[in-house]
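Read the structure below first, then the notes.
With one protein chain withheld, the remaining protein chains of the complex are depicted in position.
When the chains are written out, they are named A and B in that same order, and each has its own residue count from 1.
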Amino acid sequence: MRNATEEPGRDVVVSLKGVHKKFGQTEVLRGVDMEISKGEVVAIIGKSGSGKSTALRCIDLLESINSGTITVCGHKVHSPDVDLRALRLDIGIVFQSYNLFPHLTIEENVMLAPTAVKKIPKKEARELAHRVLGQVGLMEKAGQYPDQLSGGQQQRVAIARSLAMEPKVMLFDEVTSALDPQLTGEVLRVIEDLATKGMTMIMVTHEMNFARRVADTIVFMNEGKVWETGSASILNDPRTPELREFLQNEL
Amino acid sequence: MTELDFSVVFDRWGMVLNGMLLTIELTLVATACGFVVGTFCAIGKRGRTGWLRRLCGMYVEAIRNTPLLVQIFLVYFGLSNLGLSLSAITVSMTALTINVGAYSAEIMRAGFDSIEKGQLEAAETLGLTRRQVYWHVILKQALERVYPALTSQFVLLMLSSSICSQISAEELTAVANFIQSDTYRPFETYIVVGMLYVLLSFLLRIVFWILGLAIFRRRRNLQAFI
Partner (left out) sequence: MGQSFAVGYLLFLGKGALWTAGLSSIALLCGGILALVVALCRISPQKWVRLVMALYIQLIQGTPVLVLMFLMYFGLPSLGWSVSPLLAASVSLSLYVSAYLGESWRAAIQAVPRAQWEAAECLALSRTQRMTKVILPQAVRIATPPTVGFMVQIIKNTSLASVVGFIELVRAGQIVNNTIFQPFLIYLLIAMLYFSMCYPLSIFSRKLEAKAGEKSYA
């Protein structure tokens, strides 16, 4: 990760220090340290059980941590009196199972949060919705229902839904893992587009080639810790044996 | 075998019609109020406030494990102990509302619980408050999922309204009792009234079906309603 002190002018927007998390008796995160700068694209890789999804979910307070600190855009996520609403306005998260609201149209799905949370009037919200839907290439589906769309299209809507709230950081939790292989491309294209536009992003992913191409930094997590990290070159030339083994299994 | 004479019932058709109207009125009012009570109770049962959860739980269990007849008498005598003298109709509506509220609460709670956690997480991370999540995400979906069970309960309510005859509410069963004691034709009277209840059940189910089509824009699973 780029160290904020080494490169003046780069501000750190997400910072995890010594994060520990237990589920019951099992310690899933055993001291996670990470720093992400504005505009940086980070890909978190690792085998299942390594804690990567958990770490991501802790950033948006979907899980609470046992010790350590997490700071996002100035919000102290680890603190009991964090402003949850303000935090969630700054972070957008997209899930593996898209989680669209089936009883609302695509348009209504995207408009819900802007109207309910930001109190944007309906007309403006509709224009906003059409704009972000256009950004993901699905403007013509605005009046349809989620069950009329393919998995890839639903996932793009989920991304649009998060984008409509104009977050400062976007989190992607294995967003292509539940998709048929031929549908992942359309989703990855949208994510790449966001990256080139300068969005700060953290993605948990299995798509190695995509990570190599798009990510500024790769984080390999193992046994609840950040095991190895660096630019995309570590995928070609891993330093630790665990990463080497992981990459071999992935191919 | 004595001869059957159904004309005695049809001669008093006006009375029968009034009884039917009151039955319908009791049903509709109790349905509307009971649904609201039940929904709030279901939300309370899923909330974070411990005492509220327990209170809603006790209310639901108490109602579901005691007969409506006893509940009606309790409301009747309870209200008069408090010094209130209310009409039989008001007492009936109160007791029926309390009764169907508990059953609705259980049904709505099952509906709420059936909403996938992922949707709730998505709504939460978009910044919606708990109240907003209930209103925009949970309620309509839950209602759609439990609609058949809920409307069946309301039809049962309509049949149970016959018990209100015991506190002198002049609904259909009370009218039947009056006619048969007046005409000494109990068999014909109760057969006709029984048929009228069957007819009312059928009509009520159709009304709910149409209502369902109107509320839920997506036409799913229509055969579940019939």
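By our rule, a residue touches a chain if its C-beta (ideal position, glycine included) is under 8 Å from a C-beta of that chain, and two chains touch if they have at least 3 such contacts.
Owing to the predicted nature of the structure, the values given are computational and were not obtained by experimental measurement.
Although it is left out of the displayed model, the omitted chain contacts the following shown chains in the full complex: B.
For the options B:Thr31, B:Gln132 or B:Ser160, the residue in contact with the chain missing from this view is B:Ser160.
Those residues of subunit B that touch the chain absent from the view are 1-2, 61-62, 64-71, 73-74, 77-78, 81, 159-163, 165-166, 173, 176-177, 180, 184-187, 189-191, 193-194, 197-199, 201-202.
Everything below uses one rule, namely that only the chains that are shown with their structure count from here on.
Between subunit A and subunit B the centroid-to-centroid distance comes to 47 Å (mean Cα coordinates, whole Å).
Contact residues of subunit B toward subunit A in the complex are 116, 118-119, 121-129, 132, 136-137, 140-141, 144, 218. Interface residues of subunit A, counted against subunit B in their complex, comprise 60, 62, 85, 88-89, 91-93, 95, 97, 99-103, 112-113, 116-117, 145, 158, 161-162, 165.
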